[in-house]
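Here the complex is missing a single protein chain, while all its other protein chains stay put.
The letters A and B name the chains in turn, as written, and every chain counts its residues from 1.
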Amino acid sequence: MKSLKAGLYIALGTAFALSASTAMASDAPISGNLRIVIGSNSTGGDTYQNAAIIAAHLGEKLDMNVRVDAVGAVAGFRALKQQGKTGATIMFNHDQSYLGNLYGVKGYDDIFAEYKIGPTISINPGNAYLVPKDSPYKTVDDIIEAAGKGERVRVSVERGSASNIGFSALENAVKMKYPGAEKNLALINTGSQSDKNQALFDGQADVIHGSIQGNEQFTRLPADDQKAMRFIWITAKGETIEQMPEEGLGETTRDMMLQWTDPVTSVPQSADGDLFNFDKMFYFMYNKDIDPKIVAYFDEAMTEIFEEGKIQSDFKRSFFIPSFRASPEAEKFLVNKKDDYAEILSAIQK
Amino acid sequence: MENQSSSPFSIVIDFDTSHLFFPTLILWLLGLLGLAILIQKGPAFYRAVASGEKKLRFFEPDADKVRLFGTLGLMVVYFIGMDYVGRLFPNMGYGFWLVSIPFLFGLSCLYAHELDKRKLLYITLNALVAPTFAWFVLSELFNVTLP
Partner (left out) sequence: MEFLALVDISYLLLIFFGVALGIVFGAIPGMTATMALAVCLPLTYSFDLNHSLAFLLALYVGGISGGLVPAILLNIPGTPSSICTTFDGYPMARNGEGERALKIGVVSSLFGGLFSLAILYLFAPLLSDIAIKFSYIEKFLIIFFALTVIASLCQSMLVGIFSGVLGILLSLVGVYDTVKGGNGDIRLITPALEDMLYSGFSLLPVLIGLFGVGAILADAEQGVKEETEGAKLDLLSGRKFDLSAFRGSAVNLVRSSFIGTFVGMLPGVGGSAASVLAYTQEKNFSRDSSMMGKGAPQGVIASESANNGLTGGALIPLLSLGIPGDSTTAILIGAFTLQGVQVGPLFIGENVETWNMMVLSMFIANIVMFVVMFFAIKYIAKVVTVPKYLLYPIIIMMCVSGAYAINYGIMFDVWSLLLFGLFGYIGGKLGLEITPFIIGFILGSSAEIYFVKSLESFGTMTIFFTKSPIALFLWLLIGMSVAFSIYSNKRSKSKTA
């Protein structure tokens, strides 16, 4: 056993040898290992993947050992509060972290009051809604009209999460056009993508939340297959999708995707003609009392990483869109985004 | 679907309280089972205790309370210690490494019978090598987060 382990160490040790490239100056305000906690328990999900990409580049740039820990949102907030002051533990998550608070999910703090917002990093443009291939609903407008006319439309999403916001936008759109009819949109609360797909296969839902990455192949199945689906709405901005490679994903090209985003497929957000959209944005959060020097240090490092231009291709290879903003700008951007969604939620409740 | 509510088996779960539905059911079931155990075994148990046939005592007569409570005490100190030391060196795993050494040494000494020089040597070596090896492989090689 001993010799086996020794051999293993040699083999893996070489794999760990990092090419020390353009590491930053040695007067760093932090040292030791950097721990990034993420708002998901899964090491297979998009949060982990985005975190892993930025972590690899940060590790090289700061010449630090950076690890990504999939602790989940609530445990992540706790770690940030308890261990985040020194900057050695920081958090990475997407819009869920304030949406959870807007929807009143237990354990979600107001991130803008309790934490310091760090830079935005990237977008997962894949947030989408699907229907069975033989569904009578051809467009989002069909759904809005059907609900307006009193038809019950069941939409499968995870409550209080990033998949819930598109549902709320639909409710709001129905309410604006047919006040009172928004009750015809029924939220079918499902957790994992597997459960959502299953709800569609079983006829327990008419529309499900999904993703371009996870569901594209289902849209290519023949119509007589029970599993066949069709995209009906992609919530990302049209201009976000335009930054994708032209060939798109699988056999769904970028031009096809643009048919399901605004302005072609649109969900009105307010009476003055604003359109709803949702780019699932990934960003960092710090402990409230973190030293501003550390914030500046991270901002500088990430600005350099994005200027060097290598990280962009890493994101695009995994179907993500790089979207960097340094902390001050990121905070303004996210506060605006949150206010937008808060308005939708209060409009539904009125 | 409409006339479901008339069926004796129909049931409506309110989503806002759905987190309590199953636990309530389980608590009732647990209570009933507990009651059944009491009825089935209670009288015989009571008679056995009352007649002195069965003694109500938690520990065996020859229980080694030093080793038992020593283990518990050492573990509590171990956990508190590694959390504390770990926070002094965030994310380095030193809490685990540095506090495991005295813990292993202490527990081994507690458990060993007829401590002699040879055993003490083994214990010391083990206490130094095992945590160091574990820390190195997990934290340094595999980048696993340790306290």
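Here are a few things to note about the model shown:
By our rule, a residue touches a chain if its C-beta (ideal position, glycine included) is under 8 Å from a C-beta of that chain, and two chains touch if they have at least 3 such contacts.
In this text the structure is predicted, and so the values were computed from the model without any measurement.
Checked against the full complex, the one of A:Thr43, A:Thr86, A:Thr139 or A:Ser270 touching the unshown chain is A:Thr43.
By the touch rule set out above, chain B reaches the unshown chain at residues 4, 7, 9-13, 15-16, 18-23, 26-27, 29-30, 33-34, 36-37, 40-41, 58-60, 63-65, 67-68, 70-72, 75-76, 78-79, 82-83, 96, 100, 103-104, 107-109, 111-113, 119, 122-123, 126-127, 130-131, 134, 138, 142-147. Touch with the hidden chain on the side of chain A covers residues 1, 4-5, 8, 11-12, 15-16, 35, 37, 41-46, 48-49, 52, 56, 69-72, 74-75, 78-79, 105-107, 158-161, 188-195, 197-198, 201-202, 204, 213-218, 220-221, 225-227, 249-250, 317-319.
Everything that follows uses one rule, which is that only the chains that are shown with their structure count from here on.
Per the touch definition, chain B reaches chain A in the complex via residues 15, 87, 89-92, 137, 141, 143, 145. Considering their complex, residues 5, 9, 12-13, 16, 32-35, 65, 67, 69, 83, 86, 88-89, 189 of chain A touch chain B.
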